[in-house]
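As you look at this complex, bear in mind that one protein chain is not there, while each of the others sits in place.
Then we have chain A:
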Amino acid sequence: MFSRAARPALRAGAAAAAIPARTANNAATYATLREIEGRLKSIRNIEKITKTMKIVASTKLTRAQRAMNEAQNYGAASNEVYDAAETKPLEGEEKKPLYIICSSDKGLCGGVHSGLSRWVRRNINHGEADLVVIGEKARSQLGRTNNQDMVLSFAGVGKDVPTFADAQAIADQIVQLQTQYSGIKILYNKFINATSYEPTVIEAFSEEAIAASPNFSAFEVDEELIPNMREYALANSLYWALAEGHACEISARRNAMDNASKNAGEMINKYQILFNRTRQAVITGELVEIITGATASADM
């Protein structure tokens, strides 16, 4: 009973509290109106930008996917040899593996890069492996936590579809590293479908591992040619990883920008309603003032 009785009083109290506030910054209502207008304008601009980025990413996506499919053939063809030879990475040695992380320079594409960095942090302990990082984003993320393990970093990837020349140049630089590694593992984002991707590892074997594989003699390859083959296979796998990672990034960016435009649209609707309502309130307030003024002066 009390609560029902108390409610009007409460409402009156709240109204009493609200009214002085509104009248006190009557000038401020105009300011908030202008503020809302400014907010609305900036959200509209952001929506325009994200929409454009989405369109750009959509057009790039088909090209990236085509490049990815072609690059998968490259990688699959060179892995065919190792499958047939049943090559396995050598284990039980004190040599460290080398991880190559294929991300890119550009952000605004959801969790593509941080997914890779998280995988590295979760699966590689300090001092267990050396890291080669391709792309500024993963470099800055891993540079904070795993900087002791990093040996090389590459920048300038991701402006366009990666070329085989990119992969070759990176492979060359990795081959020139002084340390001997038990094997090279390439970490990239595997493209599952347009909305999902997951960090995956491709193996690139060392010369010893290739030479030690059980069925390798079937190919009748000279011992001397193995280093060449290994370098070429590394470039192939890198190209594959870079192209697939690029396709993932573009599709992730498309999705991210799609969501961003949607959210911006929602915000625009909300702010538009708020804006209209505030404007109406201001007009009503002014009318009330004028009428009360007029009636007051008419009475006199």
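Everything below uses one rule, namely that a contact is a pair of C-beta atoms (placed from the backbone, for glycine too) under 8 Å apart; a residue touches a chain by one contact, two chains touch by 3 or more; residues count from 1.
Quick note on the criterion: contacts and distances are computed from a predicted model.
According to its UniProt record, the chain left out of view corresponds to "Mitochondrial ATP synthase epsilon chain domain-containing protein" among "NADPH oxidase", "Centromere protein N", "General transcription and DNA repair factor IIH subunit TFB4" or "Mitochondrial ATP synthase epsilon chain domain-containing protein". The residue from A:Asn45, A:Asn69 or A:Asn147 that touches the chain not shown here is A:Asn147.
The omitted chain makes contact with just one of the residues A:Ala64, A:Ala235 or A:Ile250: A:Ala235. The set of chain A residues touching the chain not shown comprises 143, 147-148, 150-157, 159, 163-166, 168-173, 175-176, 222, 224-225, 227-228, 231-232, 235.
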